[in-house]
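What you see is the complex with one protein chain gone and the rest in place.
What follows is subunit A.
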Amino acid sequence: MEVLFHNVRELVERAENENKLISEIMIEQEMLMSERSREEIIAQMENNLKVMEEALEKGLKGVKSVTGLTGGDAVLMQNYIQSGKGLSGDILLDAVSKAVATNEVNAAMGTICATPTAGSAGVVPGTLFAVKNKLNPTKEQMVRYLFTSGAFGFVVANNASISGAAGGCQAEVGSAAAMAAAAIVEMAGGTPAQSSHAFAISLKNMLGLVCDPVAGLVEVPCVKRNAMGAANAMVAADMALAGITSRIPTDEVIGAMYRIGQTMPTALKETAQGGLAATPTGKALQAKIFGGAVLERG
């Protein structure tokens, strides 16, 4: 099986040498590895894009999870943007709102597309549908955004981890934010190298983030972590597009993320035993949702 890239360095070099977009390298690799046609692969990604848009629109209308822990925040943020009082910039806040919308739908057991996981599914579509309003991409460019995100995520998944249980939240929302940052850069017309720097800048600021879901539910703090992941991705992309570079090479940042995940205590890796899950309020919420038996476990 031929692999076109094993790490980000090879991915960027190949894109530069062949004068291609990173998304194109990912499409070519998928054709090689799956032995499927370009049309089939594009069609599947278009379907994923459709699922993302539908999830996001559902969330923007307002949803509530079964437990009532999450839901409705995407609407609050949209209303705030409409009021014109936003300080951080409307595109950034729109990305935050749309990331939250997606994860609120996920928490409510709605249909979503994992990017790279369900718990981190808000960041990539949230940023995509926010920058869309500024960059006016074609549908093809929107699909390419997902392939570029996927190319970087592919490296992380194979060289480190995208699982909160194995690597903490840095492996989930951290990976998602960095993937989105790289894709924003490509859509905005940046170079493959700038995508790589955006990825590194984003992930560096997610290192060490633990996975500590209250009651083990993908709700608190997951939904708000997606909000901040989207904000992180937007700022990292802008930094890279401004010409700011990462001093630590991208693949070394991924290596650092992997080792941090390895040494992270199990209590902070999706076991609902540490961090926010173990706070008095976190435990009280767990008891309220599942009853006393589960409280003793936490």
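Worth pointing out:
Note that in this section a residue touches a chain if its C-beta (ideal position, glycine included) is under 8 Å from a C-beta of that chain, and two chains touch if they have at least 3 such contacts; residues count from 1.
Quick note on the criterion: contacts and distances are computed from a predicted model.
Per the UniProt record, the absent chain's protein name among "Sarcosine oxidase subunit beta", "Electron transfer flavoprotein subunit alpha", "Carbon-monoxide dehydrogenase small subunit" or "L-serine deaminase" is "L-serine deaminase".
Here one chain is not drawn; of A:M109, A:I244 or A:A284, the residue touching it is A:M109.
Of the listed positions A:V96, A:V131 or A:A151, the one in contact with the omitted chain in the full complex is A:A151. Within the entire complex, the positions of subunit A that touch the omitted partner chain are 1, 3, 26, 29-30, 33-34, 41, 44-45, 47-48, 51, 105-119, 121, 124, 146-147, 149-151, 153-154, 157-158, 161-166, 171, 179, 213, 215-219, 266, 269-273, 289-290, 294, 297.
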